[in-house]
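The next block holds one structure in the form of structure tokens; read it before the comments.
The complex appears here without one of its protein chains, the remainder shown in place.
Showing chain A:
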Amino acid sequence: MADSGTLHSDSNSRGIAADLARAADALETMQASGELAPVVTVAPASPNVPPALFGAGGPMLKRFDESTVASRKGSTAPSPPPSVKGIGKKVAKPDYSEQKIVVAMVGLPARGKSYLSNKLMIYLRWLEYDVKVFNVGQLRRTKARQKAQKLGVKENHNAEFFSHSNAQATQSRDSLAEESLEMLIKWLKEGGNVGIHDATNSTKSRRAKIEARLAKEKGMILIFLESLCDDPAVIAANVELKVSQGDPDYKDMSPDEARKDFLRRISEYEKVYETITEPHLSYLRIKNVGEEVTMSRINGYLSSRIAFYLMNLHIRPRNIFFSRHGESQYNVEGKIGGDSLLSPRGMQYAKALPALITDNIGEKPLTVWTSTLKRTIQTAQYLPYTKLTWKSLDELDAGVCDGMTYEEIEQAYPDDYANRDEDKFNYRYRGGESYRDVVVRLEPVIMELERQENILIIGHQAILRCLYAYFHHLPQADLPYIKIPLHTVIKLTPKAYGCDEERYTLPINAVDTHRPKPKAAKQPNVHPTTQRIYYVEEEVKTSA
């Protein structure tokens, strides 16, 4: 193997070594002479805490960046040495362009197909895959509405329409399903990653058609996702949801009529329904959401993640509570990061919290999750529940800016500061994290949250924004502007199409740490919805 030696006696290399030694010396001298103080210090854990050497608030970082420009010139390597300076940079989205997956749903009506496709979409979108659901029902309604508006013809989509003995309607439904699949394929070709074909796909011949169509496309993986449900209570609840949530198919009917018609529609499907038994297909079969999972021929990393995620879902009723820690000393001083203790008002909040939670949850079991930082542990200290500490729940690491105020950052690094405001989600603090990094770090937490029942998370602003955005399915760009005020408990109740939300604000004053998006005429709209979507978002061209 290669040996050491020759290069190091080389004079050039000596020069570099000397450069570096000088730089190190200079820094040491500065440190010794006290020139570096007062650098931003972290909360004193023990007396005589040394200064944070490379904090952006001190003179070290800038000076070092300047000094290294010179020492870098000595490199004999052909690689160009990019310069390092400032307090962070924008980081682009990972490249998932090679992933092309078609998830085709299979299942009778009211078996939670749309629920599963929706959950899957939210999860994968949150992980930054480009995901879209192509719902055949939406397409059908949209087309019918357009037809009604343009031609004044009103189509009747009652149970008769879904009967397999109704040849004309069957053909019309088949062509709708095909059209929807074509839209999906087109969208994948244009750069999408996962297209979910949300239709009943209830017969072998229909599935064979999908398979044959996708065999013509290169590099697209087809997975069937069958949702079975034999729990009468779940089916009844799904039917009720369908009837009561304003499905346009039933808008002119009384709830009773609607229910009857929908049940008839289901029985029309049942007549021809064939569960997946084709041995050559890739499929996942989910029974009663998470109760039982069958997998066959599932390959590929993303597919295995999808499977793992779906295995961890459940639909038992439960609540998820979010609260930030009580107001901290750093909050009062306007500083970011750090590991400070609670302010007196923060302590009041910690003391008031148990009553609020126990009133709300009653006798039901609850587990409290905190980060490893003192302010969340302190906030949770009076809660009479099991408490777990997660490193993954620690606040976004502001790197070199940790412990500074926004004003200080703006003064010291105006360009960087503006950069972050421009694209907060993608901005990674030097030596720290971006919101995207936090999302990646929180993925196991999301998985665990999906599995668990009643959970209270005592967390931090950026962390709760990310988790909140997942549950409410809010877009990435808006995520850093979600309002999660101090001294407020947010209660989420997962529902079929989103989460119900209640907020309880305790009457204990606290500073406002929310920074609105600067220079934006319109603040991001971060209002969640639990409404099911009944029409396709964009207009569809009307074909016969």
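As a working rule, a residue touches a chain if its C-beta (ideal position, glycine included) is under 8 Å from a C-beta of that chain, and two chains touch if they have at least 3 such contacts; residues count from 1.
Just so we're on the same page, contacts and distances are computed from a predicted model.
Not shown: a single chain whose UniProt protein name, out of "Ribosome assembly protein 3", "Cytoplasmic protein", "AP complex subunit beta" or "pantothenate kinase", is "Cytoplasmic protein". Within the full complex, the residue among A:295, A:361 or A:496 touching the omitted chain is A:295. From the set A:240, A:437 or A:501, the residue in touch with the chain omitted from the display is A:437, counting the whole complex. Remark: the residues of chain A touching the chain excluded from display are 1-10, 12-13, 16-17, 20-21, 23, 42, 45-46, 48-50, 52-55, 61, 64, 68, 71-72, 74-84, 89-95, 291-299, 301, 304-305, 307-308, 311-312, 339, 372-373, 388, 390-392, 397, 399-400, 402, 428, 430-433, 436-437, 440-441, 443-444, 448, 451.
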